[in-house]
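Only one protein chain is missing; all other protein chains are in place.
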Amino acid sequence: MKTIIRIMRPDDANIAGNVHGGTILKMIEEAGVIISTRHCNRQNEFTSESKTGFSDWLQHPCYHLCSCSTAEERCVAVLARVERTDFLSPMSIGEVAHVSAEITYTSKHSVEVQVNVMAENILTGVKRLTNRATLWYVALSMENVNKVVEVPHIQYGSPEDQEEGRKRYEAQKLDRIETKQRSEDIILPAINVDRQRKEPYTVGYSQSSLIHLVGPSDCALHNFVQGGVTMKLMDEVAGIVAARHCKTNIVTASVDAINFHQKIEKGSVITVSGRMTFTSNRSMEIEVFVDVDHVLGRPKEKASAVTAFFTYVSLDKEGKALPIPMLKTQTEDEKRRFEEGKTRYLNTKAKRMAGAQKDQ
Amino acid sequence: MKTIIRIMRPDDANIAGNVHGGTILKMIEEAGVIISTRHCNRQNEFTSESKTGFSDWLQHPCYHLCSCSTAEERCVAVLARVERTDFLSPMSIGEVAHVSAEITYTSKHSVEVQVNVMAENILTGVKRLTNRATLWYVALSMENVNKVVEVPHIQYGSPEDQEEGRKRYEAQKLDRIETKQRSEDIILPAINVDRQRKEPYTVGYSQSSLIHLVGPSDCALHNFVQGGVTMKLMDEVAGIVAARHCKTNIVTASVDAINFHQKIEKGSVITVSGRMTFTSNRSMEIEVFVDVDHVLGRPKEKASAVTAFFTYVSLDKEGKALPIPMLKTQTEDEKRRFEEGKTRYLNTKAKRMAGAQKDQ
Partner (left out) sequence: MKTIIRIMRPDDANIAGNVHGGTILKMIEEAGVIISTRHCNRQNEFTSESKTGFSDWLQHPCYHLCSCSTAEERCVAVLARVERTDFLSPMSIGEVAHVSAEITYTSKHSVEVQVNVMAENILTGVKRLTNRATLWYVALSMENVNKVVEVPHIQYGSPEDQEEGRKRYEAQKLDRIETKQRSEDIILPAINVDRQRKEPYTVGYSQSSLIHLVGPSDCALHNFVQGGVTMKLMDEVAGIVAARHCKTNIVTASVDAINFHQKIEKGSVITVSGRMTFTSNRSMEIEVFVDVDHVLGRPKEKASAVTAFFTYVSLDKEGKALPIPMLKTQTEDEKRRFEEGKTRYLNTKAKRMAGAQKDQ
């Protein structure tokens, strides 16, 4: 298990000093991509080690089939999915973030990584858990990024651990397939930037959109955007929507599961749009859409857009949650989305209460 | 005259390796703000020096008479205007940029700074001029950023130099006043992000918009965005509009004069929108709008929007200008703007030819 450590800087935070959720999501994904890429490339070592007749590597498929062409095949792990993530406590400028990652399950072609984020106040020595996230990566060949590569297995502490992992794998697979089908039907919202004429607290008043030209630093290991970069942009738009709605200091409270169906190439333009879908007394739900524009002339394929729901809360100076002005829905679609958001909100609340009871 | 030197990195450039015009504009403005802030704080020293004819610290009146009221008044230079700037030759990753600034004129409240940018290939030793820019700064009090402070005078090489400077000062002042009045009438364009349904080569197809949350590092010397940061964002949007239109490698060729009428505070959200107005055989003109949203609840005053025209060209691998697909105008407004762009294009061309003849 390896840990990314980084001091939170002014640019990582809003002006109240709370670190952006997107900064944390980006660090989480960086830890994930390092551990899973490293694991997937252990392939060869395993092969050679297994010659000694020792250890786990006997189980490696490449050992038995010596013609296995993948021995030399270098690969990179690419983010396929992030499970729902809660932000338990806001981090501040000057605190040290500890992001530690562990591989907890491997299927034939994918790796599950669990990540813990701790915030440490190095002046007081106090450390607290701020996030726990689960990410799924697939391994792609370096020579041919359209080719999915086999992943070496890990050893489990017990057969139960493996069985639990398999169940998580099946569940996310189902959700991924379902989302992919749904996202093909998505019509991206037209975001009108002329907010001046809109009425406060309506959907149109706070909706926002940004574009980002994918640069080299967004793509460290290959020529595709790292998932964490996309998530950071998504959180940025969601945060602006939330701040425009309530005009107070806001922080990310949670992010629903996000599926990545499409690789985004260097030089593309990403459009990220957000609109508010639901407000409870103390929270706002923002739907975020990602669309990719392959600027440099590549024929535009039907893109599976990335979408996700971000939940934000507003905090006063003591960190207490403030009441949120209710969203004014105007069209039929807005009213329907509000009701759907309410259902998600109540489900999450019920699950949390069930979890709390189980913990007792 | 002082020089900023920096190696151009992958993040400063597009994927063809050409440094973004915005990166260069930001460096130009950083050089300008340093030299003019330094100059404006020489107030007392300079004033006293010019009175006594001695350049010694001991001669400073405040050194002896501590009641001098301006002695304690520190000020910062804030960008008010950038004159039209041509990008003579694209810079590349790995080259070293040399940005040198010089104060060439001072009025009662403003400073004119002329900046030269050279690109040096440190491998071949070849150095070439890539830009020449003229910036106007005003000095604001550190204690009260709404108070304009008097600027110490510079010494001119000759009375003609001073007279030439005065003419430039009057010309830019007129243009500033005129633009300010015009910009108060500007209705920001509604940018529809649902490009998929637009026809290629129309205005709607390539128009783009981004939002940026102003962070601490955008504001190093005070709590307001540095002009260079805004210009970098403007160039970013213009570049995306240009690339979407012609789908080839594009570079900034020139920027028309930009006036800054409004301070943008830390924590604000900047919306930058761009739309194509005109195409010639080998160039594209993009109009860029900046709008500020004081997210954190401050009552929104009538903002004077910043607007500017960026001209882009498209280059092939040998750096030769490629033909540009003609812009398809659809509405009456679009046709009118196309004609206005054509006038600007022909005027610039005529001036350049007149200049070339004069040089001969």
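We just call them A and B in the order they show up, numbering each chain from 1.
One rule holds in what follows: contacts are C-beta pairs under 8 Å (C-beta built on N, C-alpha and C of every residue); 3 or more make two chains touch, one makes a residue touch a chain.
The structure displayed is predicted, hence computed values, not measured ones.
Here one chain is not drawn; of A:37, A:130, A:283 or A:329, the residue touching it is A:37. Of A:220, A:326 or A:354, it is A:220 that touches the chain left out of the display.
Of the options A:5, A:177 or A:354, the residue whose C-beta touches the omitted chain is A:5.
Across A:96, A:145, A:257 or A:322, the residue that sits in touch with the chain not pictured is A:96. Residues touching the missing chain, restricted to chain B, are 2-11, 30-31, 33-34, 37-38, 41-42, 45, 74-76, 93-94, 96, 98, 120, 122-125, 142, 216-217, 220-221 (touch as defined at the top).
Residues touching the missing chain, restricted to chain A, are 2-7, 9-11, 30, 33-34, 37-38, 41-44, 74, 76, 93-94, 96, 98, 100, 122-125, 127, 142, 216-217, 219-221 (touch as defined at the top).
In the analysis below, only the chains that are shown with their structure count from here on.
Remark: chain A and chain B have CA centroids separated by 37 Å (rounded to whole angstrom).
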